[in-house]
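A short worksheet on the structure shown next.
The complex appears here without one of its protein chains, the remainder shown in place.
For subunit A:
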Amino acid sequence: MTRQTMIAALVGNPNAGKSALFNALTGARQKIANYPGVTVERKSGRMLLPSGEPVELVDLPGSYSLNPSSPDEEVTRDVIFGRMAGQAQPDVLVIVLDASNLEQHLVFAQEIIELGRPVIVALNMVDLAERDGLVIDAGALSSALGVPVFPTVAVRRRGLADLTAAVAALRDRSLDAEPAHRPHVTAPERRMLARQIARGAILSETAQHRIHTQLDRVLLHPWLGPPVLLALLFVVFQAVFSWAKPLQDGLDNAFSGIGDLVRSELPASLLRDFLTDGVIAGVGSVVVFLPLILILFFFILTMEATGYMARAAFLMDRAMAGVGLSGRSFIPLLSSFACAVPGIMATRSITDPKDRLTTILIAPLMTCSARLPVYTVIIGAFVPSRQVLPGIGQQGLVLFGLYVFGVLGAMGAALLLRRTVTKGAASGFIMEMPKYQLPTVKDLALGLWQRAYVFLRRAGTMILSVTVVLWLLLNLPRAENPQDQVDSSIAGHIANGLAVVIEPIGFNRDIALALIPAMAAREVAVSALATTYAVGASDDEAQGKTLGAQLKTHWSLATALAFLAWFVFAPQCMSTIAVTRRETNGWKWPAFMLVYLFGLAYVAAGLTYWTAVAFGLG
């Protein structure tokens, strides 16, 4: 043996239940990363053979063929042929078949078997097949294919012991065995053979998969489907805002509590301030996102696991096609109304790379919850609270307008991007609708844990370093009088320069000074303005109110409106930037996002200001 650990790979069509099988075989011993140079997720984990010997198991992206039509399929092909950098060629391939969709899945299976590499077949989801009235003869399938076949039910852990034993047996044999020579056939022949083999292996079969069809008859109904989707999304958003808010506030309080504790325990020094306002507040600003990410992903993963996600994509495809996207972009964009971070993370389910990139780039235009504190303060101060129509207040109308403004901006941006930087063969919308399934708690928990880990580990480190840099900019060099700290800091000097640039769009130096720390997160703009206008108040609410009065004396209405327009577009959220970097595998696209969104923000704020001034509101 040349290598210590043997490598096995799971390979199969999408919706074959590969991920569930992977989870069942590896448990929580998983590693998630990107394949080098592409944004395809590499999932690997440790599987134990009956002897206790560990095997590295790689879950290859779902593919229909070795002749790739997507980056996912390219990765699958390259790994199987041992051409993927940083990934040794698998010693054993485990083909995963959906037992209730043999005719389709056997096409790719034959292509893999023809390679003559050590192969075993996991005939997965036999329970669902039986539910559909399908009984399959694994022995007949095995002799037709010429490779061992094992029936499995990944979610119930059935057949796993046989499968791992077979992997062990295959390893012992494959060491001295010559690669088997198998005849190569053309794709149409393969499809015909698949049909024949499937018919030969199916012992009995009832007419149709019933539960599946009956659910779809309602959920895909042209008039019933959309209201059901809408109702579901309403519940999701209710949950996100009613559950996440208290948790976020709790975490926020916990971190300021820790900060206070450190402040009271340590002697006053720059180091103490660095620890409390830089590091602890920085870690806090990362961690407060967790409840939102976990709650949103709980729903997203459930929708994916049950098979409903594909139905939602079907229902929304027409609307999304209008701006050059597909139905798959809908859920990520909708999630971005809560927070662009989970929204961008959810774009992984978009198969077409150009569609996915466009969705990532426009996600920050959806009005996320962090903009609300900014909007509320400004609207509260400058927009009179009177009724336009019975039940419809002017303030609410302006807020609604800002949401619409964001959506329109996103649509316009998508149209433009699709014709320029993300131009390319339209992916259209071709997708297999998976069968409905009950999700398992374990798979959901694992999925949630992975999102949390990816966010805290990959995005968190960057967010923390930016927070620390921002703190240093605001606190160095030290001023003699604490009152003048912000003005005499590096950030203060930057603000002087920035003020010149943003003066034409009606922004003063105070705003410039607030925009710098607000790079961390938009809502920081409120507290930064409060500091600038030296408003002493205990809690955020009271601060907001008195701040409003202060703003009214310092800003014109035109400036306030321009400030609102700025925040519709400005990408002032380093978590979004960090997640974009992670999801696009480099700095190119986050940099592009910063430039184009700041450009839009500048133009939008400028147009608003100039128009307002022209109407005599300056």
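Everything that follows uses one rule, which is that a residue touches a chain if its C-beta (ideal position, glycine included) is under 8 Å from a C-beta of that chain, and two chains touch if they have at least 3 such contacts; residues count from 1.
By our rule, contacts and distances are computed from a predicted model.
J.: Among "Aminomethyltransferase", "NADH-quinone oxidoreductase subunit N", "Cytochrome C oxidase subunit IV" or "Iron transporter", go ahead and choose the protein name stored in UniProt for the chain not displayed.
T.: So, among "Aminomethyltransferase", "NADH-quinone oxidoreductase subunit N", "Cytochrome C oxidase subunit IV" or "Iron transporter", the name matching the hidden chain's UniProt entry is "Iron transporter".
J.: I'm checking contacts with the chain that's been left out. Which of A:59, A:91, A:304 or A:317 qualifies?
T.: Selected residue, touching the omitted chain: A:317.
J.: Quick one: say which of A:48, A:251, A:398 or A:433 touches the chain that got left out.
T.: Once the missing chain is taken into account, the touching residue is A:433.
J.: Return the single residue from A:5, A:67 or A:214 that touches the missing chain.
T.: If we include the chain that is not displayed, A:67 is the one touching it.
J.: Given the full complex, what residues of subunit A touch the hidden partner chain?
T.: These residues of subunit A touch the chain that is not shown: 64-65, 67, 69-70, 100-101, 103-104, 107-108, 132, 187-188, 191, 209, 212, 216, 220-223, 225-226, 310, 313-318, 321, 327, 425-433.
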